[in-house]
Structure formats: structure tokens, C-alpha cells
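Here is the structure we will look at.
Yeah, one chain of the complex is gone here, protein chain that is, but the others are all in their spots.
A, B and C are the chain letters, set down in written order, and residue numbers restart from 1 in every chain.
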Amino acid sequence: MSKRVSGFPSPFHWKVRVYIEDTDAGGVVFYANYLNFFERARTEWLRRLGITQQELMSSLSQVFVVSHVSVDYLAPARLDDELTLVLHIERIGGASVSFSQRAWRGEVNLANAKVKVVCVSLPDMRPKAIPSAWLKRMQDGVSA
Amino acid sequence: MSKRVSGFPSPFHWKVRVYIEDTDAGGVVFYANYLNFFERARTEWLRRLGITQQELMSSLSQVFVVSHVSVDYLAPARLDDELTLVLHIERIGGASVSFSQRAWRGEVNLANAKVKVVCVSLPDMRPKAIPSAWLKRMQDGVSA
Amino acid sequence: MSKRVSGFPSPFHWKVRVYIEDTDAGGVVFYANYLNFFERARTEWLRRLGITQQELMSSLSQVFVVSHVSVDYLAPARLDDELTLVLHIERIGGASVSFSQRAWRGEVNLANAKVKVVCVSLPDMRPKAIPSAWLKRMQDGVSA
Partner (left out) sequence: MSKRVSGFPSPFHWKVRVYIEDTDAGGVVFYANYLNFFERARTEWLRRLGITQQELMSSLSQVFVVSHVSVDYLAPARLDDELTLVLHIERIGGASVSFSQRAWRGEVNLANAKVKVVCVSLPDMRPKAIPSAWLKRMQDGVSA
């Protein structure tokens, strides 16, 4: 039903800048905000594949929801840092995709995450198959 | 079409606590987050009047949107502070309400805001009259 | 070095209200924002024990940082929902505390989290023992 994506051609990279909105009184990026950074990377990976969540929502009444996330925080990021987010697909199921995502500042690994997203129909929020054309693009790592 | 609410019985008070999520690397509450605090106060004022935005949205396809906001920042708030938000109605129109809102920490005035919200219909986002029963409750300052 | 807290008297409960700031275009609470809710519960649990992070930071130059978080999302929360956050201590080490945290809306379990926080010294961010008086309060579940 699901399969290892051993052949996914290469990880996807996305850069984000740390702004004051991302920091907290500890002087570093607030840990919850890494979820936003990782989300942006997944969104841009979908966009690279020609998939927008807006289209999914308006034309198919389906959305991707996050069903699981885990993050290990290794080192802090600070104001003005430029972070590189690296995304690997770990597994693609019919209605879900599992990602391994890492945040780096240069050679320093700041945070590592596992994220599972599930495609659900609205408004009942039940799992629904990812459109097959999109699944194929995800597996091949190429746009339409 | 609109009128001064000279007789609004008394200002509405709401307390919020400052958490790490609200702060920034300057060690103080991030200025944009006062808009959240003021929003919470308006929401709780509506709830006190027996009005929930969820109900407005689902039963009438109307929502309140903010059309204007201005804030003067006078003094910073810090982690663990308890803030008191004071809300006055300045003007009620058929489809809009203007508020004066202040944030205090004890006797210290931290920020003052003017906020105008407009009631609009979905999905076209055009101004639409606030339900008259709700207008009356706002003017009288009492629940149903 | 660390021990199971089998005798921790009872879980800690904290209620939060869902405001528009917490939601996203899917019409539900944005998943990253549960980390804020869980953080508020931990902060209030510390406050109940007579411990404030502000004091820890200013008097001892130590802060609690989150080193690991994992969340399973089971059901969505919506605008105006009142959520109950339930916090259990799973393990207390010399410089770290592990929590199990759950979010409920009435009888519905919305999200479950595991969170590990580490006490570190500033500015070098190295693990440093939690003050022993505070450790004792955490283990006993009572204030000073």
C-alpha cells in the first residue's frame, strides 16, 4: 500500500531568513516556529512539482493535514541567520506522505524533524487518496 | 447612520498572560502580538454579549474583519507579565464598530489602540448589516 | 541519575480558548500552535510550583529549552473551542524534565505530545542542573 521511495532523485532545498517575528526572549528562534519553516519547505516542494494546496482545496475539497510531527533541537538559530531546509521523502502512501526534514545554518545542523501529512477530504476530515497524477510527480520528483 | 455610544455602561476588561510565544529577541512582547491581545479582548466582549464569531460565520455566512488598526506603543511588556486589556466602544454603525483599546500592566499603560471592524458577507467580503439583535446588545452592553 | 516519577500526585490541568489567531485557512487550529498551548500549560505548571522562567533567566542566567517534541494530531480544534491541556511528568533528570501532554475538547482527545525540556546556562546554552529546591517541588508537585 505504501512504498519506500528509494529512487527519489535528490533532496529538496529551501532557504529561509530569521526575522524578529521568529525569535523569543531567549534571543533565539522560538522552537515552535521551526514547524513553520518546515511547512514552508514542504509547500515550496509541492509548488516545484506544480501542486498548490489552494488548488487542492478549492477544486477537490481536499487538504493536506499534518498527523504527526517530531523534532529534535540541536542548536539555536538567531536573528538574521539564513537557514537551509533540506527535505527528503521517506515514504509515500496512497493518502499520506512522510518526510524527513533538517534545518541547517551553514554546516551546523540546527534541528531534525519527521513529519507525516495525510490528504483528507473536507469537511469530514477523512483520509482520501492523493490525486494519482500528483502521487506520480512526488515519486518522480518532477513537475507535470 | 452611526451614533456615538455615550451611554455604553462601562468598559470591558480582559486579562492575558505573557508567554514565551509572545516575546521576541528584544526580551519584550513583540509589538505585532498586541493585535492578538486586543483581538482576544474583543472576542471575549462579544462572548459576554452572547455572540460568537463561529455562529456568525456558520449560520449567517458573515464575519467581522478588521478594516483599520492603529497602535501607539508606550512601554514594553515582559515574560510572565499579566496584562489588563480595557475595551471601550467608540462608535457603532450599521455594519461596523469602532473600539478604543488599552493595554495595562498594573498602573502602567503599555499600548493604546484604535480598531475598526466591519461585518462582511462571505465569500464576497462586502459590508453587511450586523444582525439587529446583536447591535442592540452591543449598544446596551448586555447579553440576550 | 534520573528517575521515574511514579508518585507524582496528579496531572496538571490548564484551559485555553481558541482564538482566530490560532486558526488557519483550513478552518481549524494550525497544528504548530498546539506547541504554544502545551508551552502555556508547562509555564502555568511551573508557576503553580512557584517557579517563573523570568526569575530563572534573570537571577541564575539559566533557561529551559525544548530539546525534543513529538505530537500526534487526532482531531481538529476550531474557533471558540475551549481546550483542556493535561500535563504528566514522565521523567525528571538533573537537568531535564520529560512531559506527556494531551489536549482535549470535552471527551475528545485532539492531540498528544511528548516534550523534553533541558535546563541550560546562558549564553553558552550548555545543560546545567535545575536548582535542587525546584527539582524537589517538581517531584513533590507542591509549591514552596
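Heads up, the rule we're going with is that a residue touches a chain if its C-beta (ideal position, glycine included) is under 8 Å from a C-beta of that chain, and two chains touch if they have at least 3 such contacts.
Treat the numbers as computed from the prediction; the structure is a model and nothing was measured.
Student: Using the document's definition of touch, tell me which of B:Val65, B:Val108 or B:Val142 contacts the absent chain.
Tutor: Candidates B:Val65, B:Val108 or B:Val142; residue touching the omitted chain: B:Val65.
Student: Just one of C:Phe12, C:Phe30 or C:Phe99 touches the chain that is missing; which is it?
Tutor: C:Phe30
Student: I need the residue numbers on chain A that touch the omitted chain, in ascending order.
Tutor: Within chain A, the residues touching the omitted chain are 17, 19-21, 36, 39-40, 43, 47, 52-54, 57, 78-80.
Student: Residues on chain C that touch the omitted chain in the whole complex?
Tutor: 20-21, 23-28, 30, 32, 78-79
Student: Taking the full complex into account, what residues of chain B touch the chain not shown?
Tutor: That gives, for chain B, the contact residues 25-27, 31-33, 35-36, 39, 57, 63, 65-73, 75-76, 122-123, 125.
Criterion: only the chains that are shown with their structure count from here on.
Student: Taking the mean of each chain's Cα atoms, which chain ends up nearest the overall Cα mean?
Tutor: Ranked by how close its C-alpha centre lies to the overall one, first comes C.
Student: Compute the centre of every chain as the mean of its C-alpha atoms, then state which one is farthest from the centre of chain A.
Tutor: B
Student: Ranked by contacting C-beta pairs, which pair of chains comes out on top?
Tutor: Highest contact count belongs to chains A-C.
Student: Roughly how far is chain A from chain C, centre to centre by C-alpha average, rounded to an integer in Å?
Tutor: Computed value for the inter-centroid distance: 25 Å.
Student: Return the distance between the CA-based centres of chain A and chain B, expressed in whole Å.
Tutor: Each chain reduced to its C-alpha mean, chain A and chain B end up 34 Å apart.
Student: Round to the nearest whole Å and give the separation of the Cα centres of chain B and chain C.
Tutor: 29
Student: Among all residues of chain C, which ones touch two or more of the remaining chains?
Tutor: Within chain C, residues 36, 39, 57 contact more than one other chain.
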